[in-house]
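A single structure is presented below for examination.
All protein chains but one are shown in place.
Labels run A and B following the written order; every chain starts at residue 1.
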């Protein structure tokens, strides 16, 4: 199977803090890949690395075989037109309407007539079920609707790769269901390659074709959802089942409690 | 806010700024639309220019016809040379005209007063760059007081 994106021996640190140490993963074409892990380990950073917004310390990231860190700014902008990212907050432009938001990439990157753009925008909005909200401003949308509108914008240019950054975070069960359905449908209907970064285990296990679990700067487990469920690593199991204590301790590292409590006596 | 309304308001803003600039130009600086700003230069040597400054006005009978453009010292005889920038429309002064450095009011600014002379010949007008021969220097207060005291002593 062909890889759309491959990450090889990537090391990345922010300031003095090491975020990834020598990780490798690949996103297979036409499949949905999930990257899971506890909060605060820099999963979003990985997407930014793939998008070329950050540069790795060492290692390589290839999009269709072409090294992203090695690209010039111009080439990078060309390549970015084939990818698209759904940000956690939606990141809609707050100063223009939903319709104009979705039309934005089309107006920016194509010379289509305004009529054709209207047609395309309405179709994209229909796909996410927000055709009726076209005239609304982003501030008038609920969180789930904003994310769907952002999704419509993300697919406006029919990208090959779409990256979802925590698409389910902070959503009510209904919006979550809608988003799960949308991601799956879009992936199948448009034969997109999707990568979903999340810590919502159940939702993502239902749509992912392949799963990577990141923890402690490394990939601690990978495989299809079934393989992951029966994974040997206690860390993976703790994550999947959501146990409070385990290899990832409940307590943030601290000195002995008895000692600390008695310190002032 | 739709973009049409914004365009109209920004247009009004630009128009307001233009109106303000025109008001400043016409009413505050009195830059008439007729005077196209073309000028020519005359020069004059004085013994003493007193407090004359660059951009002091040049007046004929109280009418401003130009400004002092430059003040320098002649290399040969060390007398001040004043360059006068005169409006193009005032280009018919006879060569016998005289200039003097005058003071507006008792403590006012100093300016150059031009006294047109007799026109002897049609060709005797001052040409651009020409020196005006007949000049009267500025009155310096200290000299005046000195003269006054001197003449008192003689009485």
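To be clear about the criterion, a contact is a pair of C-beta atoms (placed from the backbone, for glycine too) under 8 Å apart; a residue touches a chain by one contact, two chains touch by 3 or more.
Going forward, contacts and distances are computed from a predicted model.
*Asks:* Which one, "Intermembrane phospholipid transport system permease protein MlaE", "Oligopeptide-binding protein AppA", "Serine/threonine protein kinase" or "Diguanylate phosphodiesterase", is the UniProt name for the chain you do not see?
*Replies:* Answer from the record: the omitted chain is "Intermembrane phospholipid transport system permease protein MlaE".
*Asks:* What shown chains does the left-out chain touch?
*Replies:* Result: the unshown chain touches A, B.
*Asks:* Among A:14, A:55 or A:109, which one is in touch with the chain left out?
*Replies:* Checking the options A:14, A:55 or A:109, the one contacting the hidden chain is A:109.
*Asks:* Any idea which of B:7, B:47 or B:74 touches the chain not displayed?
*Replies:* Only one of B:7, B:47 or B:74 touches the chain omitted from view, namely B:7.
*Asks:* In the complete complex, which positions of chain B touch the hidden chain?
*Replies:* Where chain B meets the chain not shown: residues 1, 3, 6-7, 9-10, 12-14, 16-17, 20-21, 23-25, 27-31, 53-55, 57, 64.
*Asks:* Which chain A residues would touch the chain omitted from the figure, given the whole complex?
*Replies:* The list for chain A reads 48, 51, 53, 77-78, 80-81, 83-85, 87-89, 91-95, 104-105, 107-109.
Everything below uses one rule, namely that only the chains that are shown with their structure count from here on.
*Asks:* Take the average of all CA coordinates in chain A, do the same for chain B, and state the distance between these two points in whole angstrom.
*Replies:* Comparing mean C-alpha positions, chain B is 74 Å from chain A.
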